[in-house]
Structure formats: C-alpha cells, structure tokens
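Comments concern the structure below.
Only one protein chain is missing from this complex, and each of the others stays in its spot.
So that you can tell them apart, the chains are marked A and B in the order they are listed, and the count of residues begins at 1 in each.
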Amino acid sequence: MNPTNPAAYWRLNKTWQKWLGKRGTVIVATTIRVPAEEQSAFAPYDFVLIDFGKEKHSFMGVGHESFQPGDQVRCVLRKLAQPSSAAIIPYGIKVTKDLCQV
Amino acid sequence: MIFDKKIGVVSYGAYLPKFTVSAEEIGHGEGTNGLGVMQKTVADLDEDTTTLAVEASQQALARLSGKEKVGCLFVGSESHVYAVKPTGTMVAQALGLSENISVADLQFACKAGTQALQIGLTYLQSGAVTQALAIGADTAQARPKDALEYTAAAGGAAFVLGQESPQTPLLARVLASTSVATDTPDFWRRSKQAYPEHGGRFTGDPAYFAHVIKATQLLLAEVKLTPNDIQYCAFHTPNAKFPQRVAKKLGFSKKQLEIGLVVSQIGNTYAGASLLALIAVLDQAKAHEKILVTSYGSGAGADSFLLEVTDQLPKLRQSWNYFLENQLARCEPTNYRAYRAMMELKE
Partner (left out) sequence: MTITIAGNYITRFGELWDQGLTDLLIEASLGAVKNANLESSQIEAVFVANMAGGNFNDQRHLNAAVSQVFFHHPPAMRIEGACASGGLALLAAEHALLAGQYQTVLVVGAEKMLDVTTSVATKILATAADTTEEYGSTFPGLYAMLARAHMSEHGTTRDQLSSVAVKNHLHGLTNPYAQYKTKISVEQVNQSPLVSDPLRLLDCSPLTDGAAAVVLTIKRVVKKPIIIGFGHGQDSLTLAGRKKLTTLSATVNAAKQAYQRSTITPTQVQVAEVHDCFTIAEILAIEDLGFFKLGAGGKASQTGKTTHGGKIVINPSGGLKASGHPIGATGIKQVAYLAQQIEKSAFNVCLAHNVGGSGATAVVHVLKGSKS
C-alpha cells in the first residue's frame, strides 16, 4: 500500500475512524533503525504489535517513542511518512503512550 | 453582533504536543528575549496542524454526551498543510462527521481560529445548523535567530458550538461578537517563503494594540458593559507582555487576565492562542462569570467575544480529568537540535 497514492490514501482514510482513540496493550515492539526511504525522517521509530482485546494489530509508534510489552497505548492520527514536497500527505494510525483523556 | 438566540459552547477540547523547548535552549545560552515566554511547545516529527486539530477535536467530542449532526466545520491556521486542499476535510474524515457538512479553511494569521468561532456562531444564529465545530490550530514556523523563534509554538483548540438544549446544554453562552479589520501589513508571508516577515516595532501600536483595543471597545459598547462587569479577559498572546499591556490600557486588572496567560509556558500557538487562553479560563471559571476574549490577527484584525459561563460547565467539569494544565504538566523538555529536527518537517 502506498499512502501517498490518492486512491490508496482514500481507501485508508475510511479506516481511521475504526481505530482513532482505541486503546490497547503492547504485546511486543521493535525499534526500526534502518527504515524505508519514506520513513527516513522518522527513524528510529518503533513498530508495535498491540492487543486491543477483540483483535491484535500492528502500528508504527509515534515520533521516537519507545514501547515495552505491557505498555498501555492509544491510537492517534499522525503522518505515516514524510512525503515529497509535491505528494499527498499520508496520514494514518500510529500508537502513543500519551493517553490524553477527556 | 448580539446573538439573541441561546447559542454558544457545548463542548471544547485542547491539544498541546508533548514536547517543549525552553527560551534558554532557543537563546543558545546567550541570553533570552522571550518577552515573558519561558518555553514553547513543539509538534513531534509526525505531527502537524491537521493532527493537532484532530486531537483537540477528539477531546471536545469525547466530552460531549448528546449526539448531534455537526453541520459546519471551520479550521483557522497559519500552517495549513496544503496550499490547496482543506485541513477541514481531513479533520471531518477523522472525526467521522456527516458528509452533509459545510467546510472551509480560514487564514487570518492568529485570528483565524476565532474567526472560525465567529462564523460557526453565525451559522447557529441563522438556524442553518444545530451544531458547529470551530478549530484553531498551528505549528508556527520561525526563522532561526529571529525574535519570533522564542515564541512560535504549536497547539490546537476546538469548540463545539450549539444551541441550548437538554441533550446539549450550553457550557458558556456567547452573548455577542464583533470584529475589526484594516489593511495593516505588520506581519506576512508570501506563498513560496518558508518563514514570515514582520515589521519589528510596527507590530505594536498600529497593529496589535490598535485593533485589539478597537474591537474590545466596540464590543463593550455594544453590550453596554465595562471591564468591572466582567470576571475574566483573554487577549491574543504573541508574547506575555502585549496582553498585559493591552489589558491595562483597556481597564482590566492583572487578576482578570492571569488565568488566560498560559503563553508563558506554552508560547504563541498562533491561530490557537486566543482559543487556548479562553480554554484556560473555561477550565476554571464559575457559573455566571463573564469572559471577554479578543484575538488579534496580523494583516490585520481582531475578533472580540463576550461569553457567560452557565451552571452546566462547573457540573460537567467534575467528570473531566484532563485539563489544559494537565496537558502542560505532561510536556517533556527537548533540546534545540531535536526541536529543529521536528520543525524541519512542518509546512
């Protein structure tokens, strides 16, 4: 999936609502230090497998945040990659330990 | 304009990114010129105006119990991520709002957020919608070594506006609003420039002070009130000094201003600034207290509002636990290098 492609971005944004605000527990995480080109501005970043109760899903961690098994996380909207100056900005779901509240 | 319908704030939310950089770091140890700003917030590598707007709106919607259709959404910012493609549609998508919605982005420097608020209120006053969302958010850019580097910060504020109803009671009624605007070039940015320019001392009396004072005086005249009748005031905060000076000139006291003066810890969040100052007040104000808010946008103009807190706000606040001061408390200081790395990725 290339989230800077208009059609792919458009299919992806339909899924934001499913995850935004959802909370879960970290199962396992890694810190990616050798990224693909489009994530080079964000490296090192964590890639995290989360237990959301009804299902499990993996997401990138925000910024340079680092995660341990058992951490409580919240799904937020962030840039998935730093696009070129001409491309669509690829927003998508990442997770953070910054739980924020009501 | 007097709003004779019972309209106003039915919910609100704020979002501060979790990193701050101190005036010392910005000054590289060579003394600081923060004009009362001790530290400012900075948005993370993968945050921008869109994501800040979504975070603030999420808090506002999460606090709202009654479900109503949001009929219009206006987002004010100086750092909209696209020159052409509105921030508002991405926010609406993230929030799952109805497709039947009026959306536009606004730009008017630091008053774009309050202009969004005013437009939302007029949609309500006219009966065109029953619920409106107004957002002010920015990831303000400042040229390294320019004075603005001490104050240009990041943050978002969102207001859900509606009519008084049992499902969505007003937290604060907006009684009136008025605006001024003149062609005063105190601060501007051409489209292909990364950083804004400003007119130095010209940004003071002919710009900020003239417009804030004019708009406030027009509003007070319209509602026939004086500063003594009002418990709180909040003015746009390009730094900590200007709002203190303008409050004094207008006859407001330090006490009326102080709660809203979050700028010293947050910095100037541009289109979010006056709204965040208002939120700081709403987080604490008591029932029936009145709030006067006047924003300022370079280029130039000012929006002034008079609000009155209802008894619902203190009641509902009891079930909340994440106020602006809590967001500030969880901020982490960062160094200049990390701050610049984050700023490089912003529009």
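Here is the rule we go by: a residue touches a chain if its C-beta (ideal position, glycine included) is under 8 Å from a C-beta of that chain, and two chains touch if they have at least 3 such contacts.
Note that the structure is a prediction, hence the values are computed from the model and not measured.
> Would you list the chains present here that the left-out chain is in contact with?
A
> For the chain left out of this view, which of A:21, A:35 or A:83 touches it?
A:35
> Contact with the hidden chain only, please: which subunit A residues?
Against the missing chain, subunit A presents residues 1, 3, 12, 27-40, 45, 47, 49, 55-60, 69, 80, 92, 94.
As a working rule, only the chains that are shown with their structure count from here on.
> Where the CA atoms of subunit A average out and where those of subunit B average out, how many Å apart are those spots?
One centre to the other, that is 28 Å.
> Using the touch definition from the top, list the residues of subunit B that touch subunit A in their complex.
Contacts found on subunit B: 15, 18, 44-48, 50-51, 54-55, 58-59, 62-63, 81-82, 90, 93-96, 319-322, 326-327, 330, 344-345.
> Please name which positions on subunit A make contact with subunit B in the complex.
Listed in rising order, the residues of subunit A that touch subunit B are 13, 16-17, 20-21, 41-42, 62-64, 76-80, 82, 89, 91, 94, 98, 100-102.
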